[in-house]
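Complex shown without one protein chain; remaining protein chains in place.
Chain nomenclature is as follows: A and B, assigned in order of appearance, with residue numbering initiated at 1 for each chain independently.
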Amino acid sequence: MPLQIVVVSGKGGTGKTTLSSSLVYLFGAQKFPIVGIDADVEAPDLILALGGGKLINVEEIYESSIATIDYMRCTKCMECINACQFRAIRNLKGYPDIIYELCEGCGTCAIVCPEKVISFKRIMTGRIEVYQTRYGYIVTGRLELGRRNSGLLVDIVRNKARTILGNPDNQVLIIDAAPGIGCPVISSIVGTDYAIIVSEPTESSLNSARRVFELIKHFNIPTGLVINKYDINESFVKIIENWVGNNGIDLLGKIPFDRAVPESYASMIPLLEFARNSSAGQAVLRIYEVLLEKLKALGKLSKGGM
Amino acid sequence: MRRHVVIGVSGGKGGSGKSTVAVNLAISLTRYANRVLLVDSDVESPVDHILLGLERMKIGDIEAFRPRIIEEKCIKCSRCVDNCPEHALVGLPGQLPVLMGELCSGCKVCFYVCPMKVIIEDRVSIGSLYEMVHENLKVIQGELNPGFRQYVNVTVDTIDVAMKLRDEFDYIVIDTAPGTGASIYAALSPADLVLAVTEPTPLGANDLSMLLGLMRKMEKKTYIVLNKADMPGGKKDLIYDVAERYNTSVIFEIPYSEQIMQVYFRGHMVKTGDDGVRKIFDDLARKVLDFL
Partner (left out) sequence: MGLSEVLWMVRIAVPLDNNNGLDSIVSFRLGRAPFFAIVDLEGGEIRNLNIYANPNAGGMRGVGIATAQWLASMGVQIVLASKVGPNAMQALQALGIQIMNVAPGIPLRQALSSYSF
């Protein structure tokens, strides 16, 4: 069974991808067979954090459907507009017009249409991209613009990732999860061996962390937490540490605010290659070491690597 | 009746500074107008009240349909179960269906498909509406209630409520959620102009092109605001390249400022009144007004 580590944040922009890309780098450097999974399908950026790579495979997923109206037979009664609970049908020059971005394909309009002129067509949900990079394979899910997110793309991405290396016993999969607490996050978390929450020292970030932890607790997954940019608001750090201590979460470490991080992103070189000796780089290294200890203590780290 | 010009502020990615820009732009606009409305439509994690350091007041609930089955009349045919697109109704033929509330999207398929018409409409609160006022700035904010998933519906309704007030305001600034999905579409639909906030990194350029792609589909005039413009290691050309590809321009650069970041992290933006920060956004406001 592969070792699966998921990195979550509950809220975007906390530095989740900084950590997940660093973990891909570090496990790979220790010669673990590693695959990075970008489950943040609305805004996938794991591949960019690692400096890009060669796109070797694309799979299009067509699982969404939206309503379509046969205007030849439509009598313009507008019953569909009244019935739609998502405001996805608007009156365009006297005709009902389906708004692609809002239609959920639920079928209510088709049921209420007295003339039965509404049917459904398949549209693209998103794409699964496989990249080859210097540091390992990255499998990215990419949701089509305007589509509603769901756990499906995440599930497909995770499946694909598991098979890419031929399923060696000691393989490590790092999952960069979607922000929030919805279905895509659930699909990112299920079946993982360890979850890492990345939080900033702000009230909103901690609130989001609390919400995502409720989800992780449901699955009984051992959890660790990393505080990013901790020195921006040191007084809040205590509050986070208390919460972590009271909830059986491992405090894996704290990363200071460091210009090396945005600089490494801008150069498209992983932080630990670009600025290993920076304060952020050193903090991430320490976090990795603490993580390895926790994994060994849980019996989850097999003999692989150096 | 006032001009009610609507300016959308979006950014593709969390952490790009979109909310900081939206809030500060709204504050600066109050100098050039009598009344400004800020709409916080980032319903999954709204922060504008924290950034402004204002107490928010609940003004209403956003509701959705929930089915309620009249048990005595239900013939247990399970047509509602079979047709529910979310699989929110559970039960075999011969059993009374059970509703899994968190999965119900409120689509009403069950309501219409029940042959005996024994499903009646219940309303459930899926979101909350808040209001804050500070001098001539009013803020309307929508928040998705915990446990519910219909963030698009809550966004649509928040925008709706706010737009009903449009005649009272000179300028309306809409702060959107990150992403390029359905809720962004809903939030930016009423916009006369959109500001795409980004940063000079490959990630920023990537997210910017996704947002510009959506804006092109929506036929929305969009200008780019480059945040953290002089950040160390930043690559501005990436952003200017994207701007050219999409036939638009960077209208403003916000410097990389630890001051701005401190203000963001500690909140209380309105009360700080930091002159350096204020001047930057006053300039942005003037620039935006030029383009209108």
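One rule holds in what follows: a contact is a pair of C-beta atoms (placed from the backbone, for glycine too) under 8 Å apart; a residue touches a chain by one contact, two chains touch by 3 or more.
Source: prediction; values computed, not measured.
Q: Hey, which of B:E71, B:E102 or B:D167 is the one touching the hidden chain?
A: For the chain that is not drawn, the touching residue is B:E102.
Q: Of the residues A:A29, A:I81 or A:V190, I need the one that contacts the missing chain.
A: If we include the chain that is not displayed, A:V190 is the one touching it.
Q: Please identify, in ascending order, the residues of subunit B that touch the omitted chain?
A: Spelled out for subunit B, the touching residues are 81, 84-88, 90-92, 98, 100, 102-103.
Q: Pick out the residues on subunit A that sit against the missing chain.
A: Residues of subunit A in contact with the hidden chain: 1, 63-64, 125, 150-152, 155, 183, 186-187, 190-191, 215, 218-219.
Going forward, only the chains that are shown with their structure count from here on.
Q: Just the number, please: Cα centre separation of subunit A and subunit B in whole Å.
A: Distance between chain centres: 20 Å.
Q: Spell out the part of subunit A that touches subunit B in their complex, as residue ranges.
A: 10-14, 42-43, 45, 48-49, 52, 83, 85-87, 99, 101-102, 104-108, 111-112, 143, 145-149, 179-180, 182-183, 200-204, 207-208, 211, 232-233, 259, 262-268
Q: Quick one: which bits of subunit B touch subunit A in the complex? Just the residue numbers, please.
A: 12-16, 44-45, 47, 50, 64-65, 83, 85, 105-109, 112-113, 146, 149, 151-153, 156, 178-182, 185-186, 199-203, 206-207, 210, 213-214, 217, 228, 231-235, 261-262, 265-267
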